[in-house]
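A single protein chain has been omitted from the complex, and every remaining protein chain is retained in its original position.
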Amino acid sequence: MKRRVPLTIVFIVSLFMVIQYFVPLDSWAWMYQYLIDWTIIIGVFALLLGIWSLLRVNYEKIQRKSENWQYSIVTLLGLFIMIIVGFVPGWGNLENYTYQHLFYYVLVPIQATMFSLLAFFIASAAFRAFRARSALASLLLFSGLIIMIRFVPMGPLSEPISEIATWILQVPNLAAKRAIIIGIGLGAAATALKIMLGIERAYLGRD
Amino acid sequence: MRYKCIIAAAVLFVGLILPQALFAQEDAEVPDSLLAEVQLEPPPQPVVTEGVDRPNDNGHKLTVKWKYPEEGVDLIEGFEVYRSMSPDGEFQLRGQSPADYFEYFDIGGVDKSDPDYMANDEDYYYKIVAIGKNGVSSESEIGGPFQTSGQVFHTGKIPVLIGVVIFAFFTVYFISSAKKGKELYVRPLAGIEAVDEAVGRATEMGKPILYILGIGTAADIATIASFTILGRVAKKVAEYQTDLIVPCYEPIVMSIAQDVVRSAYLEAGRPDQYNDDMVFFVTNAQFAYVAGVNGIMVRERPATNFYLGYFAAESLILAETGNSIGAIQIAGTDQITQIPFFVVACDYTLIGEELYAASAYLGRDPLLLGSLKAEDWAKGILMVVFLIGVLTVAFGWDGIRELVRVNL
Amino acid sequence: MNIFEKMVALDRRWVFLFLFVVVSFAYFFRNSFSVDVVTTKEVESIYDFIEGAEPGDKILMSFDYDPSSLAELHPMSRAIMLHCFRQGVQVIAVTLSQYGAGMVEEVLRDVSAEAAELYGREVSYGTDYCFIGYRPYPAFVILGMGENFRVFFPRDYYDTLLDDLPIMHRVRNYDDVKGVLSITSGTTSDMWIIYGNARYNMPLALGVTGVMATDYYPYLGNALFGLIGGWKGAAEYEQLVDQPHDANRGMPAQVAAHLTIVLFIIIGNIGYLMSGRKKPKIGV
Partner (left out) sequence: MEDGPTVEIIWTTLAALLTVATFSFLYKDNPFYKFAEHLVVGVGAGYFAVLLVLTSLKPKLYDPVLAGEWWYIIPGILGAMMWFRFSRKLSWFSRYPIAFYIGTSGVAIPLYMYNNVFRQLSATLDLSVGFGSLTAVWGILIVIGILTGLVYFFFSKEHKGAFGGVAKIGIYVLMMGFGASFGYTVMARVSLFVQRIAFLESWGVMLKNYFS
């Protein structure tokens, strides 16, 4: 019951997923959509486990007065406010004033700023790693640098640089991508096959 | 294995035989032809020739074709296409076609509630009206019945099917030959060898280990591969009695990771050392998660960071922050856009397929390595196909190129 | 620690600070100085293509993006259309993106009004441009238009028969337009290559988002005669048609940022070579 049934479920569902790819019938498309709905529904139920975990971690921090425990209050407050205003019937749910404003004025700006930190990290990473340390690193440096310099007006040098940049994008860049993509395809298909056949089962844990 | 075969056969039976039986076609009846009203100087009459079902789809679409005399083309504005479910029923306008184009692709709705709905395996009759430039039109005789139907097998995908079957055969063959005790050589991968070493280093420094499973779902192959590696890392961690931090982005991934880590501690003989707070949920907003993990990094100062799984733009933010705290970083993802950033910012990167290889390598069961041999064989065959294909194309023969083409 | 060793071990926060200041400065004074954008061949060839067209030639422009990528793709759409209107090239617009229709309508209206003002002539619907609308199943639509535009679009977006539009007179399929430009943020770019160019062999060029651009370079010279990638490509086109706008205004900050990064890479390398250190490394 603990291992055999789950492995059988994996096998049946996987097999269906493989076969449906080749069957264009309506009935199969419907079944596929129905099963995808299952994953969404299971995902939402699992959310409670996530929220519970978040509550527990932060509650324990506050209770133990461990370092930075005060900030855990902020997390819990944010969580509770969103959940309360979002779920209380008659408060407008997704259209609720607080829910929407916390989204637009807290979640969006912090996330967008976090994302924009990439401009800085891409610079520091380039500074540190783009060094002519070995043949390999020099190639990385060379093609990265050419593509970046393309942006900068360089007078008569601009023309040949842009030619080389286009060549790099057209030839080695493409070859590299295709080789990696094909490798990933085979690796993923092999792993998915092992999962389907129950050979790869680390996700079930032991006992 | 045997009961799997039985189940497979059952699924195949239900899937392939049953719809055939349910949707068996009946013989169509021959319609009465109707004479179109003749007026003064009407353009020539179109003649409906055929209604062709599009292959390899779920039905609900039909191409109706007709013939029209050459001399008539200049006399007309275009055609109107009408459809009905019975020869003497009401015909509805489906669309127009230009004067010199003698077919119409009738796309019906798939859903019964759709007013545009077009049923599979039912008779449809078509009537083409040539609209004369002089305002007089002439109607074709009713054509039909035509039927549209869904296909059980998509023939355009045959190359994929063959690929899957051959590959599955290789995989199963090499795994079973590994089971029989055949030695399989696997070349060393720097990233894999670094895993154990990195755990040891953290222990010496008395610092924790951070393991990030990425932002994929538990159905992403990269995430599943990462679970296997997590199992290995967690076992080492338990043996060395180091701390492990696994902040998660997705609750199901978190649940599975908890099981994996708990099992690893059990296996290492220290089940009492495990607690659920090692593997916890942060948040499922992408950059909020990044903010949280960054905070953990700069405060807990892990000695080693693992980033294995599905990653998007956050890869470089995490890896650079990790670098700034001096952690040894081991990364691996199948997201091609993120690999360059890991390569630049981490100490070891498992590039694409190497992630799956690492998962097979570090799994508990060495037999899993058989699949690597299968992948190599597939690569070898592909390289041959590439070479022959390119050569034949260069010499002007398209046979191979068309053979491997998938027509969706 | 000598100067070179310091260059190698430079605290990354100096990089951050420098970048922050330089980019902010370039952004705030974006109107005070302009950057001469280096134009690339792949963009120039689209410009030359339209420049070489006769007044009255027609271009099919497929706007295959939706409002979410408007910010990145609108500048190039605008620049190309202005160029067409300047040359008297007629634009037949279509969209293969489900949420594109309303947006395309707006884009066409704005750009035609702008062109009318710029070039002091009337740019009117039906003669200078038209919008034939949206149909689902992009692959079918691309194939269908290869036979005749009227197969999927007997009437335009405003329900006028195509034959009643002067611009569509005697225009049947790709053979009757000078070329096809697809501005796209999704997979329709592949479909234009596979179903459009491979089958009907019409001149095809793509305008794509910056992230997508690297994937389409290999098609240059065979399936594609030109390619515009993201803001940089749009800025080049704006400059070629001499209509600097949004994309060009973003360029000072971009050039400053790229220059800063290149500068730091050079500093790092000089320091590295002169000090003879072996760290750091890349991880493969």
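A few points about this structure:
The chains carry the letters A, B and C, assigned in the order they are written, with residues numbered from 1 in each.
Definition applied: a residue touches a chain if its C-beta (ideal position, glycine included) is under 8 Å from a C-beta of that chain, and two chains touch if they have at least 3 such contacts.
Fair warning: this is a prediction, and the values are worked out from it, not measured in the lab.
Taking the complete complex into account, the chain left out of view touches A, B, C. Checked against the hidden chain, the listed residues A:A29, A:L107, A:A132 or A:M154 yield one contact partner: A:L107. In the full complex, chain B touches the omitted chain through residues 157, 159-161, 163-164, 167-168, 184-187, 189, 217-221, 224, 252, 255-256, 281-285, 287-289, 291-292, 294-295, 298-299, 337, 339-341, 343-344, 351-354, 357, 372-373, 375-376, 379, 382-383, 385-387, 389-390, 393-394, 400-401, 404-406.
Within chain A, the residues in touch with the undisplayed chain are 2, 5-7, 9-18, 20-22, 34-52, 54, 68, 71-72, 74-83, 86-87, 93-94, 97, 99, 101-120, 122, 126, 135-137, 139-148, 151, 167-186, 188-189, 192-193, 195-196, 203-204.
Residue positions on chain C in contact with the hidden chain: 13, 16, 20, 23-24, 27-28, 198, 210-211, 213-214, 218, 221-222, 230-232, 250, 253-254, 257-258, 261, 284, in rising order.
We adopt the following convention: only the chains that are shown with their structure count from here on.
Where touching is counted per the definition, the chains common to chain A and chain B are C. Highest C-beta contact pair count among chain pairs: A-B.
Rounded to whole angstrom units, the spacing between the C-alpha centres of chain A and chain B is 17.
Shared interface positions of chain C, i.e. residues touching 2 or more other chains, are given as 12, 281-282, 284.
Residue positions of chain B with contacts to 2 or more other chains are 343-345, 351.
Note for the complex: chain C touches chain A at residues 10, 12, 15-16, 19-20, 23, 35-38, 40-42, 213-215, 217-218, 220, 232, 254-255, 257-262, 264-265, 267-269, 272-273, 278, 280-282, 284.
Within the complex, the chain A residues that touch chain B are 8, 11-12, 15-16, 18-19, 21-29, 39, 42-43, 46-51, 53-54, 56-57, 60, 67-68, 107, 110-112, 114-115, 117-118, 121-122, 124-126, 128-130, 140, 177, 180-184, 186-195, 197, 199-200, 202-207.
Put simply, chain A touches chain C in their complex at residues 119-120, 122-124, 126-133, 136-137, 140-141, 145, 148-154, 158, 162-163, 165-166, 169-171, 173-174, 177.
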